[in-house]
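All protein chains but one are shown in place.
Right after this comes chain A.
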Amino acid sequence: MRAFLALLRRDLVLAARIGGSGGLGLVFFLMIVAVIPFALGPDLNLLSRIGPAILWIAALLSTLVGLDRLFQADEEDGSLDLLRLSGTPLEILVLAKATAHWLTTGLPLAVASPLFGLLLALEPAAMATSLVSLLVGTPALSFLGAIGAALTASLRRGGLILAILVLPFAIPVLIFGVAASDPAAEARAQALLFLGALTLIAGVVGTLAAAAALRSRE
């Protein structure tokens, strides 16, 4: 537990001091939300109808950006090897890093989503449901992404292949996330429960698989 907290704090401090995640991820999220109306046209009715979907796609893409550095930076400067030697289970490391990743990307996105929902003319009810679904669903994206990040940790240009590996696994999250964002859908509660289940499954599978992938590099 102490190791987990120490790793978590280290990653959060790194994110805060170096930048590149957190604030920038939010700006990227805003960029996508701002760019899509240019492609679709400024029809507010259309935008408010597909607004939750836009928010989810933007969340998915901003999670992917920078994910390739999740383990790579530690791999390059050798701290990953030190952590392996320290006797701390790699699962703890993955759990801490994925949690830190979510705290610096998923959580800010979810919290800021009502603000960006204004740009998409979302109804207040849709804003609330989008916020809840993003809060529940984005951890799954971080944990699934950790698998891809661990698999591509030692590759020089892992960004593109990481996206190819991770996106198919993110499809269920996207499906239930968008369904849980629609306040009019009668299956909303059901979708939200499924989304929570997906997050829990991704938490377990992602942690174990990413730790195994980090171990398999030798």
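Just so it is clear, a contact is a pair of C-beta atoms (placed from the backbone, for glycine too) under 8 Å apart; a residue touches a chain by one contact, two chains touch by 3 or more; residues count from 1.
Methods note: contacts and distances are computed from a predicted model.
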Pick from "Acyl-CoA dehydrogenase family protein", "Cytochrome b", "Heme exporter protein C" or "Helix-turn-helix transcriptional regulator" the UniProt protein name of the chain that isn't shown here.
"Heme exporter protein C"
Touching the absent chain in the whole complex: find that residue among A:L14, A:L30 or A:I175.
A:I175
Chain not shown: contacting residue from A:V33, A:L83, A:A126 or A:I147:
A:I147
Option touching the unshown chain, where A:A6, A:L118 or A:A187 are the choices
A:A187
On chain A, where is the contact patch with the chain that was removed from view?
147, 151-152, 155, 158, 161, 164-165, 167-169, 171-172, 175-176, 179, 185, 187, 194, 198, 201, 205, 209, 212-213, 216-217
